[in-house]
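Only one protein chain is missing; all other protein chains are in place.
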């Protein structure tokens, strides 16, 4: 109430002194100031209660290119800050460039065999990025929690074998460096969307970030979580819709494609959809994946398992490799109908 | 809790006496028995607490073709009762035959001009059925409630002019006969999905029925509402998903395409999607409409208005005729990609 | 949307001509005008798009006592219209006069014996009003739907025997007259809160009305439903909170006592709480009933059954008569602590 977020974008060739001048002016208004770099340009941001902020001659200061209109809720991930789409690069895969990107693999890494078998199968069917988690956040403390570091080593091996970059979830700020060292992309899961210590830590490292929507987060809160990552220094963010909590027990969650359309309008970030975790039922994955493509998602993330009946985590939602290959054909057809490539 | 629904399908050439015998046997077990006709076959159904029901030699009675397994939740609209898809015929339009059917028009009939202008525009862009309501259920008793019978007359004129059959909502059991006399299809709206007096009355007349999902109904409850219509005698039902109530104020409702996939699996009824009422925002209608097609819906229902800014009801969600025409192109492309016609 | 609801309260001794003058003026502005009587005073209300409405010299017209400020959402059930609490009289029982009123009895009337046994038991334990339904709105068309008119006759007999007035639900506008003839109070159930044909019909008869909250209705929508009844002519309304739909399967619904506090602030109507239907579990009824009293509810409605294990409807939530008597003691203690009588 009354607080104002100022975002000031500096010229590409602004000097350190020019940046410092802007920072100091903002600090005199009581703001807690941050400086990050976006596409080679310094961005100074800060929030203050002072009404003077808005009226200051910011644009006239040396080195300032432009000032994002200081409306409440101003955010660097927002369209008002940057109108062109952000393309996020994972290994040599581009997400958000107009094509459809498919991430696939087992929910959890269970063994070297399980992982390699799945990785080769999803590669063959056309997946561009491998998934497989080393750390699993389970509802019960007594459930399988993931294999940890050895799983990361298996994932690195699978990358060597298949050429697919991989994404893995991180649960603890103290593990970010380790996961980031192995993985090509790190993920914040649904349970940790509001874990701001983790958001900040992930924002400080340099690998691109998948940010899943909290299971009962509004679209605004989800975008605000993205801003935590961005403000900490990392703008390479892919938003992942994975279903929200609802009243109907017929599926695990309610996939919310309205949110996909809105995040595409309100931010410049790519958006993916995870129909496997959204539905929790393999028989619902194909219709929901097709719908996500048609709604305008930039990519899909899909659980695939060579034998779902023995999966340690989320077996009922995993596709068989053959089902995955069939779905890839349908996805390609819809993408083509909408003049997009896969 | 212990109660059992028996559904017994008679041979096409079963005699009246044979039907009566089955009815009487079921009555002796304490059941309240109903007899309806499905595809020319008498169907006897009833619910009883008696354990004897299940064990009775029903199949051996003269004239009995088959007995739907007496599981709890047995329903005539269910796949277990009839595995092939029901095709619902509205005027000369078939819904559920594999093609995409598009219903379009103004939310409410406001005037003869507004209706005819819109009807001609949606016809030109490829809509097959006209919508336009004479009775509007409004949250406030002081809001515009619809023009009533004169609107039905305008709709009939629009049908004459365009050749499009039309669907109109009915709110009161005492109005069912009048609406049914004018319209080619009658609609139960979201506020009345649990209005069982109205469900039964609509089930007793012969025009096909659109049944919108209640705004916080589970899929099971929605299907059960369809069973009220079916059990009352009318199996020509199209289910309409129109968004469910959620926690996020960013859109009016949360469109639930998971429900579309599930109703297609669990019942033999066609399913339509209404992205206009689901989102309440015209900028969300196109992505959600495309997604609905890809998810497997049999049709779309869309609000179109020649000048949304002056609409008396739900203007912010209405498409302009030009936007509608553009969307029809995208819908056709996706349908074709999935080997379906429009 | 630009529309304005005018509510004009006439002096107690205003003449018919004075009322007509106000009505006519409002009609010339395009309003659909209603005249009702509140506490012996004529109330003229209407909604119009005309900006002139607000500026008219309404207060200066002969016979006008006052004009409710014409804000959007103006309602006769609102505090802005009437600041003192409405007391609703059922038989000789007053609801909303500061005391706690307890309605108790079986969910559904199943037999004369079941009803009389329960009625005598709840009377002995201190209940002031009897409940027991003749018509039950069931999710499945194959479930027990109530005994109908014979149940109303049994309820009338139970009233003769115990001296307790009774409340019964009505489901169909065509049954309102019959139910109203038997019952001392009629109820609109949760499934029909948005059934506006029924709201209006109940508003036209003279018995007091219980209006249950829809299972996913906002507080605003619930109050708006009350306004439908009030605008149709009947201001003797008791609002009943009965739990809202939520994501947690641990209980049938989520009892929302926040809503009780808000309805008490925003309207002048009494509010009751039904912890039996809210929880669906008899072990939760006592803590929730106690909480409702402490939150400021004017009354409780409780399911009681002599043998819940054989109840045809909602047995798991019914209290035994002995449990009900014990709860009444706790309720009385809390009411006394808050300086209220039972």
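List of remarks:
The chains carry the letters A, B and C, assigned in the order they are written, with residues numbered from 1 in each.
By our rule, contacts are C-beta pairs under 8 Å (C-beta built on N, C-alpha and C of every residue); 3 or more make two chains touch, one makes a residue touch a chain.
Computed from a prediction, not measured in an experiment: that's the story for all the values here.
One of C:46, C:132, C:246 or C:306 touches the chain omitted from the figure, and that residue is C:246. Checked against the hidden chain, the listed residues A:11, A:66, A:191 or A:204 yield one contact partner: A:191. Within the full complex, the residue among A:18, A:38, A:65 or A:172 touching the omitted chain is A:172. When the missing chain is restored to the complex, the residue among A:68, A:95, A:231 or A:250 that touches it is A:231. Residues of chain C in contact with the chain left out of this view: 216, 218-220, 244, 246-251, 254-262, 265, 278-279, 283-284, 287-288, 290-296, 330, 333-334, 336-338.
The missing chain lies against chain A, touching residues 1, 3, 5, 45-47, 73, 137-144, 171-174, 191-192, 194-198, 215-216, 220-221, 224, 227-228, 231-232, 245, 315. Residues of chain B in touch with the missing chain: 216, 245-247, 249.
Throughout what follows, only the chains that are shown with their structure count from here on.
Here chain B and chain C face each other with the same set of residues for the most part; over half of the interface numbers are shared between them.
Centroid analysis (C-alpha atoms only) places A farthest from chain C.
Mean C-alpha position of chain A lies 49 Å from that of chain C. Rounded to whole angstrom units, the spacing between the C-alpha centres of chain B and chain C is 32. The multi-chain contact residues of chain B, meaning those touching 2 or more other chains, are 216, 220.
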